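Every protein chain of the complex appears in place save one, which is left out.
Here the chain labels run A and B in written order, and each chain numbers its own residues starting at 1.
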Amino acid sequence: MTEIVLDIQKVTMIYNEKPVLWDLNIKVPAGHIIGIIGPNGAGKSTLLKSILGIIKPLTGRILLFGKNNKANRKRVAYVPQRRIIDWNFPISVLEVVMMGLYKKIGWFKRPNTKDKTIAMEALKKLGMEKYSHRQIDQLSGGEQQRVFLARALVQEADLYIMDEPLQGVDAVTEKAIIALLNELKKQGKTVIVVHHDLQTVTEYFDWLILLNVKCIVYGPKEEVFNKQNLKETYEKEAIRIDEQNGLEEDKNKLMTKKISVMG
Amino acid sequence: MLNPAIEIQILAVLVAVSCTLSGVFLVLRKMAMMSDAISHSILAGIAIAFLYVGDINSPLLIIGAALTGVVTVFLVELLKQTHLVSEEASIGLVFTFLFSVGVIIISRYAGNVHLDIDAVLLGEIAFTPFNRLIIANIDFGPKAIYIITAILSLNITYIYLFYKELKLVTFDPTLATMLGFSPVIIHYSLMGVVSITAVGAFEAVGFILVVALMVVPPLTAYLITDNLSNMIFISCFIGVLIGIVGYQMAYVFDVSIAGSMATVAGIIFLVVFLVSCWKKSSFGRQQRNNNIN
Partner (left out) sequence: MLWGSYMLNDYTLQMVLLGSIILGITSGMVGTFAVLRKQSLMGDAISHSALPGLVIAFLLTSQSASYILLIGAFAASLLSTFIMMLIVKYSNITYDGALAIILSVFFGMGMVLLSVAQKLPGASQAGLNKFLFGRAASILYADVIMMLGLGILVLFIIILFWKEFKLLCFNNDFGESLGLPMMFFDIILTSLLVISIIIGLQMVGVILMSVMIIAPPVAARQWTNKLNKMILLAGFIGALAGVGGSFISSIVPRMPTGPTIVIMNFIIVLISLVLAFERGLLSRIIRRKQKINSILAKQILFDCYKSFKKEEIISIKQIMDNLILLSAKKKKQLRYYLLKKGWLLITNDKTEITKKGLEEILERGVLCA
């Protein structure tokens, strides 16, 4: 029985007095590469933030590895969107990667040679070891992304969460990233990725979550990735109960039920 | 004791380096104007502390003033959280409000103590009204130098201890939270250090120079290097340079010391700025030439 690494139970989230996530019930088993897809404003980033525990849901709860958020946070590594980072900050590639080890190092102490080695190995996995002393303002988009991935790797997490990691990267980087994800999967890790490009979805992921404020559907891609579901995710206005035509029928059902109760 | 001129010179350098160290991370966090805000609000803190203690020589004034710095930051955050006021506007509103409160308190309640408003605001390293050490005589030396040295040590210790935490929290606060390092603690502790530095320096050099020293050397270093430790060392070096050249020029031309230091800071920045622009354009030209060839 595979471990459920992420258990989202009846999560509803609001922002500015409107729901951005509605009644999400998702159970993610270990060892898969999962893509979250949906239109803009579907709440994908919000979902990531609530998984990470940065924001609290209005209702429901999220369990990581079967327990409440904070306890298991250190088993989760996060790769943010590139565009929110200040790439003019005066640090080197190696320094960025070593940030992933800060928790292990603890307050006040300095990183030692062993930490440096771990960081360099991670960089090597992403093909970036030659760049270790380069300052981050000299990197291309793909290189920046790979540095972030190396930083996630050193955290030795069991669950990796990535926000649009393939956005705006070159082909070489894209290949390297996907190779890395597959290797993680082989090691039994779980990777959850917010993805933007429908063309490559089935190629890169084995499970999918289709999100548009509510979870349209989730599961293995073969079951889930079809025209009907995509239409519902991208075209329908979020959260209308779809069975419009069922209204009359249901009303009747209600009537008859009432009668039977009264009678 | 040493020659007064040398004492002042040492003081100038110490003040410059202390402010610069405080300013480095302030500037990296894109909060340069907060130095302006804090150094103005401190007046309110001093005024209120004075009301409470009644003795303008009391060390409680420094504590009160430093606290005001943190309160300023807190109030700005509060205003920002309403999402009704932009960050800039919040800063502008809070510090002018606090400053006005300070001026009013001083005018109403401290009217009998002759506080030369000009000196308070413009500061003069050889004229620190709160400590009643009016002229650069022997008694001026020890107290202020010791205070500033303590503040300098505070800055050095703080940056040394929290170096990686400051880096992390400034660069990626989300990761910091996830790794268990509270950005809030770092933020407010930094502001505390900045406030204490501002108070100590302000007595010597007044508001505006505090801002100049906190902001200009780090930003100049920012133009020169893209490595953080280098940036810190270069800023300190520039701070020392400003302290020495600024004071000497003031001595020679007999002008305001604080003003002279700020001007020297500006000149250094200008030179570095122009050089970096020229380098960028000639580098660009070189690139284009290489591509053509």
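We adopt the following convention: a contact is a pair of C-beta atoms (placed from the backbone, for glycine too) under 8 Å apart; a residue touches a chain by one contact, two chains touch by 3 or more.
In this text the structure is predicted, and so the values were computed from the model without any measurement.
Contact with the undisplayed chain is limited, among B:I10, B:V53, B:V85 or B:I159, to B:V85.
Residue B:I104 is the one among B:I104, B:L161, B:I185 or B:V271 that touches the chain missing from this view.
Among B:F25, B:F181, B:F202 or B:Y222, only B:Y222 touches the chain left out of the display. In the full complex, subunit A contacts the hidden chain through residues 9-10, 12, 14, 17-19, 22-23, 58-61, 88, 137, 213, 237-241, 243-244, 246-247, 250-251, 254-255, 257. The set of subunit B residues touching the chain not shown comprises 27, 30-33, 35-36, 40, 82, 84-86, 88-89, 91-93, 96-97, 99-101, 103-104, 107-108, 111, 117-118, 121-122, 208-209, 211-212, 215-216, 219, 222-223, 250, 254-256, 258-263, 265-266, 269, 273, 276-277, 280.
One rule holds for everything that comes next: only the chains that are shown with their structure count from here on.
Subunit A and subunit B, compared by their mean Cα positions, are separated by 42 Å. Put simply, subunit A touches subunit B in their complex at residues 52, 54, 73-74, 76, 78, 80, 85-86, 88-92, 95-96, 99-100, 102-103, 105, 107-108, 110-111, 135, 137-138, 151. Those residues of subunit B lying in contact with subunit A across their complex are 28, 161-165, 167-168, 170-172, 174-175, 177-181, 222, 225-228, 230-231.
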